[in-house]
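Below is one structure, written out as structure tokens; the observations come after it.
Missing here is one protein chain; the remaining ones are kept as they sit in the complex.
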Amino acid sequence: MPELRTEEFQINMGPHHPSTHGVCRLLLTMDGEKVVEAVPYVGYLHRAIEKICENRTYHMCIPILDRFEYVTSMSCNYVFSLAAEKLARIEVPERAEYLRVIMLELNRIASHLIFVGTTAMDLGALTPFLYGLRERELIMDLFEMTCGQRLTYNYIRIGGVSRDIPPQFVPKCREAVRIIGGKLADYEGILNENPIWLARMKGIGYADPQQAIAWGVSGPVLRASGVKYDLRRDDPYSIYDKFNFDVAVRWNGDNYDRFLVRIDEIRQSLKIISQALDGLPEGETRAKVKARFKPPAGEVYVRIENSRGEMGVYLVSDGSEKPVRVKTRGGSYNQLQFLPEIVRGRGYLIADLVAIFATFDVIMPEVDR
Amino acid sequence: MTQQELTAYIQSSFEGKLTLLDTGRAEPMFEVRPDDLLEVARRLRDDLQLKFDYLCNMGASDTRERLEVVYSIASTTRRLRMDFKLVLGYENPAVESVTPVWPAANWYEREMNELFGIEVKDHPDMRPLLLPEDWDQGYPMLKNWDAPDFVRMPEL
Amino acid sequence: MGVLKDLKNLILGMGITGKHLGRHAVTIQYPEERWTMPEGSRGIVVLLSDKETGELNCTSCLLCMQACPTAAIRIDAPRGEDKKRRLISFDIDFGLCCFCGLCEEACNFCALKMAPKYEFSTLTKDELVWDMKKLQEMGRDVDYVDTRKKKKPKESVPGPAAPKADTVASPPANAESAKPEEPKPETPEQEEGNG
Partner (left out) sequence: MLLALMSLELVHIFRWAYGLLADTGLPALWVLLISYALLGAIMFGVLAVLALFLVWWERKIAGHIQQRFGPMRNGWHGWYQTIADAIKLLQKEDVTIDARDRFIFFWAPVVCFVAAFLAYICIPFGNGLIVADLNIGILYIMAVTTFTIIALLMAGWGSNNKYALLGGMRSAAQVVSYEVPMVASILTVIIYVGSLSMVDIVASQQSFFTWFIFRVPFGPIAFLTYITAATAEANRVPFDIPEAEQELVAGFNVEYSGMKFAMFFLAEFLNMFTVSAIAVTLFFGGWNGPWLPSWLWFLGKTLLVVLLLMLFRWTYPRLRVDQLMEFAWKFLVPVTFGNLILAALMKYLGWYW
């Protein structure tokens, strides 16, 4: 009886597949259920944002960069404004800094709530997604009240913020902070100690800290592997040194810790927001910036801590009103680059690959730009 | 250590290789010659004082007169950040791949190669990243690039 | 031991989802109950007209056209013989518009506002290009704070605006008559703009 000949077969997970957030294609070589090799193919969502920004004025770049990462587009506005302010050495008024921190942290919570929902959904539990979105609506209402839009805000501008907050923002924000803090217990009740969830998440997708740093991974994925590296602390920008919050770190770098790190981060962000709301000073919300903004010639690389890791903008200007080069860097870019390293040769099943891909929280606009 | 100490230390230890460019802002910007890029990169990473083990960003930029490849690096343990860049001409620009030192540069170099046309020597797997496989309309990110249906903003 | 703890957590999880069974739903039934956007939210762009005279506030200074990142606003206002621009057509292509609000901030004659309205979906793409008439009509019921510096001297009689001093653009009646002969003349430099 000839020895049964088995061979690996290739399967395309993507480009449109229920669990690739956005349009990403993973070419999997499979040995039965086990994934031998996962090769990502990207570029389906490439809109050449950098080329578009090169023939737009600085103020026009901000709504364009809103679309660079639409889940936390507040941080996209912020990182570009910070770069322009560093080039032109603009002094941002105190109240604008506070408003910026409040908006950035609210946006981080909204992004993490989506993460909790989509990760649970990728593993089969459909209800936490709806609960996550229900909380996120509270934050969306806050954003709609201040800057008028629910997804692409165009709120943080060069020199400050576009509008002051309406009077009913502060009480509503405090109430949202209270509700979200309470509802976290619901997610933990359904998911954290659930034996099926533990079986699917614990010990799977171990990311070695040194390898993660070498591959440029940053943000919650890096902090879940025990590297205490948070740009709000290690490369301080804005007024984060005024608030006391601790960096959410976990040590054994598997799916479960990557999930818990983000829940801790939601709690830290809630702490920051309540402190920022208490200390919100009066004053105007935007420095004097000419309509045809012309920063002096120069180049700067600025990076901030986004919910998916380090988000940076390398801005080159030659004194004219249009930037010469806007190189944007997102966290998901390196995490997707790092994914094959984790999956190669560890005999993970396709279900684990879906879980790892979900806890990496990769979204495609940031990768393809 | 602060930025000034960093610049002083680098100028002293990397005598000819990294020349300081004064851009008058926080992070120091250095310039390196293309041929000793790898050696400088390896020393930056392994130097015990510096330990630049994290490549934040790597990208090319076309400033109409020349092509520049900029590396922004940081150290996760020493809280340091630094940029250095490489100037290349327009005719067949080439640069060595820094993936042996920082594997993170893998995709950045693939993207730079297909968008700017900068050839990256001995890169692990050089495939087009963002553009479709059968893309043949030149290198889009160059300033002098043009294509039949490329519409610029109306100049007002 | 382990099994009992797992069982407890499983039942606890079901308890949480179970108790939501009794709670009231948070979603609204769209066509019947509508979501009212809060004041100042960026819906569709509308042209505002003066409260008394009903003319457009727009003085065709083309600032909004320059501020728009996606070249969605197309204004045709050639310079008349008396060196003042006469507004002929003001189109906004909502297929291109990214609702960023930069035009509203660029306009300092409060002629343009983003009304809190969001229902304007159409079947075909070119129905999304709204001309001046439709923009003005949609802007009728939008109230706004008139921050324009009053050019007219403070004479008591509101009456018809004094022709000379009034720099507000020519009344729409004039734009109506000009419109039928050459509908929406596209000036050459805009032709190339709407990519």
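For reference, chains read A, B and C in written order, and residue numbers begin at 1 within each chain.
Rule of thumb we're sticking to: contacts are C-beta pairs under 8 Å (C-beta built on N, C-alpha and C of every residue); 3 or more make two chains touch, one makes a residue touch a chain.
None of the values given here were measured: they were computed from a predicted structure.
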Missing chain -> touching shown chains A, C
Per the definition of touch given earlier, which of A:Glu33, A:Asp141 or A:Glu175 contacts the omitted chain? A:Glu33
Residue numbers in chain A that touch the chain omitted from display: 9, 11, 17-19, 33, 120-127, 130-131, 134, 190-191, 194, 196-197, 199-200, 349-352, 354
Residues on chain C facing the left-out chain by the touch rule are 10, 13-14, 16-18, 20-21, 23-27, 29
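One rule holds in what follows: only the chains that are shown with their structure count from here on.
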Average the CA atoms of each chain to get its centre, and name the chain whose centre is farthest from that of chain B. C
Gap in Å, rounded to a whole number, between the CA centres of chain B and chain A: 24
Between chain A and chain C, centroid-to-centroid distance (C-alpha), Å: 31
Within chain B, the set of residues that touch 2 or more other chains is 152-153
Where chain A touches two or more other chains, by residue: 56
Residues of chain A defined as touching chain C within the complex: 56, 59-64, 66, 127, 134, 137, 141, 144-145, 147-149, 152, 154, 162-163, 166, 186, 189-191, 193-196, 291
Under the definition above, what is the set of chain A residues touching chain B in their complex? 42-43, 46, 48, 50-51, 54-56, 86-87, 213-216, 218, 227, 229, 234-235, 298-301, 303, 310, 312, 314, 316, 318, 324-325, 327, 329, 333-334, 337, 368-369
So in the complex, the part of chain B that touches chain A is made up of which residues? 23-27, 29, 53-57, 59, 61-64, 70, 72, 74, 76, 79, 81, 83, 102-104, 106-107, 128-132, 140-141, 143, 152-153
